[in-house]
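Below is a slice of the complex: some chains, not all, each in place.
In this document, chain identifiers A and B correspond to the written order of the chains, with residue numbering beginning at 1 in each.
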Amino acid sequence: MRNGSGLRGWRAIAAVAAASIGLGGGAALGEGWPTVPEETFAALGVAADAPANVLYEALAARFYDQAKGYGEGQFSALWEPIAFSRYLNPALYEGREELGFQVTAEECVTCHETVTPGWVHAASRSVHADLAALRSLPADDPRAYKVAHLDEVEANLRSMGLLDAGEALAEVGCIDCHMGVGVTEGNHKTDLRLPDAAVCGQCHVRQFAERESERDTQTWPQEQWPAGRPSHALSMLANYETAIWAGMAEREVAEGCTMCHTTQVTCNQCHTRHEFSAAQARRPEMCANCHNGVDHNEFENYMMSRHGLIYQTNGDRWDWEAPLSEAFAAAGYNAPTCQTCHMSVNGEYSHNLVQKVRWGFNPMPSIAENLDHSWFQERKDLWVATCTQCHSPSFATSYLDMLDKGTVQGIGLVQQADAVVKGLYADGLLIGQAANRPAPPAPDADAAGGFFGLFWTAGNNPTAVEHEYAQMWEQELMRHFKGLAHVNPGGFTYSYGWSELIGSLARIRDEDTRLREARALVERVEALEKAGGGN
Amino acid sequence: MRNGSGLRGWRAIAAVAAASIGLGGGAALGEGWPTVPEETFAALGVAADAPANVLYEALAARFYDQAKGYGEGQFSALWEPIAFSRYLNPALYEGREELGFQVTAEECVTCHETVTPGWVHAASRSVHADLAALRSLPADDPRAYKVAHLDEVEANLRSMGLLDAGEALAEVGCIDCHMGVGVTEGNHKTDLRLPDAAVCGQCHVRQFAERESERDTQTWPQEQWPAGRPSHALSMLANYETAIWAGMAEREVAEGCTMCHTTQVTCNQCHTRHEFSAAQARRPEMCANCHNGVDHNEFENYMMSRHGLIYQTNGDRWDWEAPLSEAFAAAGYNAPTCQTCHMSVNGEYSHNLVQKVRWGFNPMPSIAENLDHSWFQERKDLWVATCTQCHSPSFATSYLDMLDKGTVQGIGLVQQADAVVKGLYADGLLIGQAANRPAPPAPDADAAGGFFGLFWTAGNNPTAVEHEYAQMWEQELMRHFKGLAHVNPGGFTYSYGWSELIGSLARIRDEDTRLREARALVERVEALEKAGGGN
């Protein structure tokens, strides 16, 4: 369903000699792709020093492959997109229905200055708008590192035949992203596209490869999660294939979920339109776009941790324009951000954010029981390396141990509740279980305390005790773990996490006893009725 | 009860020739009042190009009219102000009980520099403190637009006979607001007043007219709300006439409500004392003074929306001194604020913030059923115009549709719960309903799941299930709508809104089944007792 516009050649407004850069069409700047994990080359069947065009084509082909997660997923027959859905996923964007006139690159700007001025104002402040200004940055400017990025982009485009050897880019205009790189004019109805990550990736091949590599490094040794998940790179698939999402009738509410799951398909969850500021993407608040709330309150935990509070008090003096590799040195950070910890592996930064994931999005027994497996141990070692930028190894190790054990303790509470709720279900004792328990909509199926019960209800499904239990395993345990992981004491002791789990378990046991006592009393009355006859 | 001090003539410390301004006593700068809606002129019976003094007198007369909302409202016999109440409403301020000495304008400063230095320090940093400095701003200063504001203020005062043609204002001192414009001395006990909005409005006639116009444009076609409400302009009346507010015995707790409802009577909820900074009033946090919390969490939703997160990461680079009309251009905003959306109508900014209100403060069936009425459609079109500053019309329209439908879906859950709770009440099945259900204090009356139950309890009123239902309709549904309206996905899917409503509805149904089963069992026991006799 996506707009079929392909590559159209690059618009090189300024042609300057690029001899001093001296790059052919090979690997980016002749260095291979050191920040792209080897798993990705293996998965793509591409050499680790493949030229940019070869790497890009392989990545884009997989990106657009419906068998590998593109499109609407296995439950697509069960739901219909709403009008707004097309803005959340370029795969659903079929082009405009109107305005079928021809426009030039210049007309984009002149017309939209009036029609949607916010776009033009924001874009005019972006690096894209004036690459000559970027090239002229003095070497001591914190943004000077971007000159090498630009060289790399130009090398990428040359490898694709989209830029001549003697050409240099002058700017990236609306049309380059919205109609095709280098396009000078097109039809406003049929040629227009919503840019997706593969559009960004054509210039930014390395970054595209890094982000796509999440599919390849997220390999759970005991299959705790599906291959490549949870990750940003397959987040939209995860959304579409969540049973209750696909099954629920209220598509407008469901699209709220989709609004965060766009990281698979676009880059602008973090690099917001139309400034695409890297400095902005380094701020913890950008992660909060998605990582907040009842079942993954990473942002709240970070902000209330010592780390986050130092950010809140000192962050205005840190140099956000500097690259992450300078964070604790020239940029002056004296506390980590989401980005410094989650984008780094052994001091190397990339757009693969899941290479140190251990507990994932939901602490579960199958992880707890395998923490001594090498996959988990090696990732723990990577965390120690991260923490020891600012903490001693013994400090880091002891805290990571505390994190693991505290998480396991939380799982223990959930398992106790699980046994109670499943016992009530097995015994047919849940309120209304016999008389009034409709099944959730397909593709979901009934289950005691299932995830569906947080978003759907009918009759006595879910019961109150099941809803409580669903909150335990899906929200309170998550908050407990996330509080531990982000070193926010209140997040795993009394405000969230542990104390919440205790309260829920107490209420679930209360209800268990009450329901069983109520059943016993009913049986006594039945016995009386049988004995007494005639009533 | 309010202090009776009237107008006392203007203190013109510096008298300079104002010939270059060339304004007579007519309409502000001869341009009429383009930002004041025509409904207001109609309501006041004043011409749309009335001179400032005429417009002001009509506005002030209405402002002080008890028949139109001034004072303590229809339930005033039921409650007594506490000592602190006088600081929340100048209408309750009867003057000081002590310190009855004469003071001069200069003595305000010299004495309070010692007594309450915070006042003096803050005031000294305000624009009021040095109008000459304002006049000398270079034309390219972002605050230069205020010079025209000052001209307008002087024209207003001339129209009232409070400033001579040849005079210019030099400063606004304590005494001008606290005893009367232009007053040079007065009695510290009998002449002192707490300034209200009509005091500010004497200089700032246009802004006063804009804010007062909320009474006139908030006209619900199916009378979903009382005329002119909800609005800032009648917010204190709404407070005083809320039944449980008037009836509850705990006046100190009740005054917490009043603390936000002062926008009817003063301007300093947004323009805080004594800097009265417009730059500050442009910040979203100023709206959070009131617009936060369980039943109107606009601030939380904004801050966690993409819009708010961009504000949080980029806002320190935006020029807050620039007027809102420059927000997306010279001031560099690349996301909206509360102010840019809610203070604008078709690109024109004013202090009437309710001209695009559609769902108001509580989504209800009577709105849902009338969304195709022209009143709602026209306001939706105004929203599309607002959004299309930065989004395409189809994007804006499709999201506004999603907002409406998602809100209607939330209302559906509340209606299901409503039927259950009212059914239990009708059937006399609520816990303790027969034996121990005191009525709420007058002027309130008993009702199943009434608003009063969020603030008052006695005996078994409210029951747990009613309290849950009151939270649904008054808080969860509001959060659901506000999450949708402020484009915060977690606010209407899983953290707040929908998922909360689902949980509440499930618990309410659980209780419904439990109570009905309990009643059936009691009846079976009664039958056994009757059959068995003698026990």
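Simple rule for what comes next: contacts are C-beta pairs under 8 Å (C-beta built on N, C-alpha and C of every residue); 3 or more make two chains touch, one makes a residue touch a chain.
Just so it is clear, the structure is predicted and the values come from calculations on it, not from any experiment.
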Whole-assembly copy number, given 2 chains displayed: 3
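Here, only the chains that are shown with their structure count from here on.
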Whole-Å separation of chain centres (CA-atom averages), chain A against chain B: 37
Touching residues on chain B, where the partner in the complex is chain A: 304, 306, 309-310, 312-314, 316, 328-329, 332, 334, 388-392, 394-395, 397-399, 401-403, 405-406, 409-410, 483-484, 487, 489-490, 492-495, 498-499, 502-503, 505-507, 509-511, 513-514, 517, 521, 524-525, 527-528, 531-532
Chain B contact footprint on chain A (complex, rising order): 82-84, 86-87, 96, 115-119, 121-122, 125, 250, 252-257, 259-260, 272, 274-275, 277, 280, 283, 285-286, 288-289, 292-295, 316, 431-432, 436, 453-457, 459-464, 467, 471, 521-522, 525, 528-529, 532, 534-535
